[in-house]
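Excluded from the complex is one protein chain; the other protein chains are retained at their positions.
By written order: A and B. Residues from 1 in each chain.
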Amino acid sequence: MPLIRISLRAGKPAGYARAIADNVYEALRETFNVPAHDFFATISEHDQNDFIYDREYFNIARTDDLVFIQMTVSNTRTVEQKKALYRRIVERLAKGPGLRPQDVFINLVEVAKENWSFGLGEAQYA
Amino acid sequence: MPLIRISLRAGKPAGYARAIADNVYEALRETFNVPAHDFFATISEHDQNDFIYDREYFNIARTDDLVFIQMTVSNTRTVEQKKALYRRIVERLAKGPGLRPQDVFINLVEVAKENWSFGLGEAQYA
Partner (left out) sequence: MPLIRISLRAGKPAGYARAIADNVYEALRETFNVPAHDFFATISEHDQNDFIYDREYFNIARTDDLVFIQMTVSNTRTVEQKKALYRRIVERLAKGPGLRPQDVFINLVEVAKENWSFGLGEAQYA
């Protein structure tokens, strides 16, 4: 059920953004009880002028490799699960495609279970 | 008040995505009591690498024609209205531009009524 929106600077090699998406999905599987095959994502690449971030907020040294990972999810997870998700995403992205932990920005948007239709015009989770 | 975000694969003919947006708006009019003229939408086209979906989740056979329709709406609708919206969107998109019901993915993000400004710096719904 997550709908994953990944935003990053343009210019990365083929497969780079896909590796981010794949690992975010695996982290969701591991920490949010997301079912197998529940993988839906868009990737948006931005030029320098259209991708704005602060290089030091919270004393975190960000670079142009920064990735925004915004996920819409059902509102059924605990704070502990959210913390575990963030940790696991960062761990996974450090390995593939090789992102610094400082360059991973995550945000969750929560919605009710009946706010999803995965096809056929049905509210599969309602 | 809905802000409609439509994401799909690039390469469709002129008017195709607009037909999707028009029919989503009409379905909102029919099921969510959206006023006439309340029509605001963006369309984002993605290359294959930047548009990720599962071809079988929930036993729904999706194709590259899949469309993500994510709508931010006020939190004033019932579950029955949401179900009616999903059904109506799928019915309408089957006619124009001619989408398979399996290829329509819908998500609602709900917000408070005071979270909108339609111009002039005013909170028109507050």
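Rule of thumb we're sticking to: a residue touches a chain if its C-beta (ideal position, glycine included) is under 8 Å from a C-beta of that chain, and two chains touch if they have at least 3 such contacts.
Keep in mind that this is a model prediction, so the values were computed, not measured.
Take chain B: the residues that touch the chain left off the picture are 3-4, 14-15, 17-18, 21, 35, 37-45, 72, 109, 111-112, 114-124, 126. Taking the complete complex into account, residues 7, 44, 46, 49-54, 56-58, 60, 62, 68, 70, 79, 82-83, 86-91, 101-110 of chain A touch the chain not shown.
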